[in-house]
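One protein chain omitted, others in place.
Letters A and B mark the chains in the order given here, with residues in each chain numbered from 1 onward.
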Amino acid sequence: MTDQLPPKDYMGRDLLEVAEMGPAKGPVEQAEAIAAEADELASTKPLSPWADTWRRLKRNKLALVGLVIITVFIVVGVAEQIAYMTGVQLTPYPPNKVDYTQLTPDGYPAPPSLQHPFGTDDFGRDVLSRVLVATRVSLLVGVIAVAIAVAIGLALGPVSGYYGGTVDTVIMRFADVFFAFPYILFVLLIMTVLGPGFRNVFIAIGLLSWATFARLNRGSVLSVRAMEFVEAARAQGASDLRVIFRHVLPNTMAPVWVAIAMGVGGAIVTEAALSYLGIGTRPPNASWGKMIADYNSMLWAGYWWMMTFPSICLVATVFGFISFGNGLRDATDPKLKE
Amino acid sequence: MITFIIRRLFQLVLVLVGVSLVTFIIMFVIPGNPAEMMAGKNPTPERVAVIEHKWGLDKPLYQQYALYVWHLAHGDLGDSWRFNRPVTEMIAENVGFTAQLAIAAVLIEMLGIPLGIYSALRQYTFWDTALTTGALIIWGIPVFVLGLFAQWLVGYKLGLLPITSADAASVFWVIPANLDSVEALIMPALTLGIIEVAYISYMQRSSMLEVIRSDYVRTARAKGLSERSVVLKHALKNALIPVITIAGIDLGALMGGAIITEAVFSRPGIGSMIYNAIGARDMPVVAGGVLFATLVYVFANLFVDIGYAFVDPRIRYED
Partner (left out) sequence: MGERLLEVSDLSTHFFTHAGVVKAVNGVSFTLDRGETLGIVGESGSGKTVAALSLLRLIPDPPGRIVGGRISLKGTDLATLSDDEMRRVRGNDIAMIFQDPMTSLNPVFKVGTQIAETIVLHQGVTKRRAWQMAAELLDKVGMPDAEARVKQYPFEFSGGMRQRAMIAMAISCNPDILIADEPTTALDVTIQAQIMDVIREMQSQYDSGVILITHDLGVVAQMADKVMVMYGGRTVEYGPVDRVYYDAHQPYTWGLLGSLPRLDATEKERLTPIKGQPPNLLLLPQGCPFAGRCPYERGECRGAFPEVEMLGDGHGVHCWIPRAEREQLRAGLLRFKGRVA
């Protein structure tokens, strides 16, 4: 499971159904809705959907923690990416330079200390620097993989939902095939054919995940399509494509953002697993997963820091994405809204 | 109900065709020289010729595909060049171990159900918050990270359980043959299971929370049913449905998806088989193994869907 994005919502329902349910009745829900309205009235301008979501999200502490964690890592990742592109070194020590002088006097990896907060590895390289650089790789893979999946999924999904009929059936059956494969095995299969490496990883993951976004999106599109403002746009002579992408799509994005958050988390984990299996990213583009795999033997030899810190980063980042994603889903749940 | 099953079976056929097509493309169309890929390292020209003949590589693509499907229908997934054996034979040897692991892991993850229910009924209390936070954190831990640390801690440092399952043995496919084998099963199963428990308990909690607030639960209370009856009878049946389907699908997915756990613990199984084949570039085994695991997964989904329809009558009538 940890490798597969759920194609329906957590109740096993098509998201189309969820969207159709509309606002809740009942006095408790009414009371909560009244409270929400009061919040809104307290501020002077009407709340946009974003602001409303943010307000609800703020109440979810776990999601906020997740957001903070993600932001920290993204900042590091972006900084490192800039460093990578400009050739500047942003880490305390050169991450890949072998330096035996940094080892302990006996020639062993140095444990965490003031000069090396995460210690050094067996080649004297500063672990903190390596972790920082690996942040860029891990995050980049996650982001690009999901970007690919979203690009394909958000092209095919709305088309499928909007036109319906044969187009819809064909595209959805096509997506079914992608859902049929166990996620990690399919990725492995593609990686075997393409070969290992940074670029192939996100191609493989992206190619497989598009189906989730397509299906997600299609359901919302189906329900939005029937709404009146679509008719209005068409009455004004907008072409089909324009109607889809300019009018329908923006209103269906809520579950997609959630899927993106979860998707990036999932992609990072998948890449790490692939690296462990030996067909993920390769040096010098070491990711957290690769570091964990490489330094496992060090753990057994008694030098725990090399494997532990990348693990913590990995777990923290994934937790961040999952918890933020969950929070986002709760905050945009139509049943809790007015 | 019958129409539902028939519709699903029809869908199944389409999916199987699609799956075989995809595997075919990956195996035969994308690689530059499929025959050489299947023949392995340093193949003799005779060997390559034999393969070319068997899979009809000199013929047009659609005929190749037809031949491929014909082979599949006869249970022929090709031969491993590395071991010189039919892939199906290798699968038969390994499937028992993976099944053991899958069943054990799913049994463990069922613990998530009572945890989730308890959490939902005690919403906003300390335990609920603690369990939910814990679930979210654990859910995100990658399997291999947990596995590697567990292996080191429990196997090496504490010496409680064997580090690898390399010499596990089983009888009747799924039953561990001796105590050693049982011990070898524990850590991999727990590693997989714990992460899944986190997921299941979170999902069960969400499901339960939603059901508890529903109109029909309110009706049940309005009729004067005891709280116990309301929860155990009315709420539970509805709340369990999505979670049971998740567990069922997991069982199918783990048949192939346990590859990482099997790799970490050097455990024999379908996953290990595929993993080793990848390293050795033994394409027929890789493709055959993936195809097999996919087949299992697809059928697991089918059974789960049908089971779902039994339990929730509404599904039978939906599209």
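Quick note on the criterion: contacts are C-beta pairs under 8 Å (C-beta built on N, C-alpha and C of every residue); 3 or more make two chains touch, one makes a residue touch a chain.
Everything quoted here is computed from the prediction, not taken from an experiment.
J.: Which of B:100, B:165 or B:238 sits in contact with the chain that's absent?
T.: Residue touching the chain left out of view: B:238.
J.: Check the options B:33, B:63 or B:226 and report the residue that touches the missing chain.
T.: Only one listed residue reaches the unshown chain, and that is B:226.
J.: Please give every residue of subunit B in contact with the chain that is not shown.
T.: Interface with the chain not displayed, on the subunit B side: 124, 214-216, 218-227, 234, 237-238, 241, 311-314, 317.
The rule is short, and it goes like this: only the chains that are shown with their structure count from here on.
J.: Can you list the subunit A residues touching subunit B in their complex?
T.: 1-4, 10-12, 25-26, 28, 62, 173-174, 176-177, 180-186, 188-190, 192-193, 265, 269, 272-273, 276-279, 289, 292-293, 296, 299-300, 307, 311, 314-315, 318-319, 321-323, 326
J.: Going by the contact rule at the top, pick out the subunit B residues touching subunit A in the complex.
T.: 11, 14-15, 18-19, 21-23, 26, 30-31, 132-133, 136-137, 139-145, 148-149, 152, 156, 195-196, 199, 203, 206-207, 210, 213, 215, 218, 241-242, 245-246, 250, 253, 255-257, 259-260, 263-264, 274-275, 278-279, 281, 283, 286-287, 289-290, 293-294, 297-298, 301, 308
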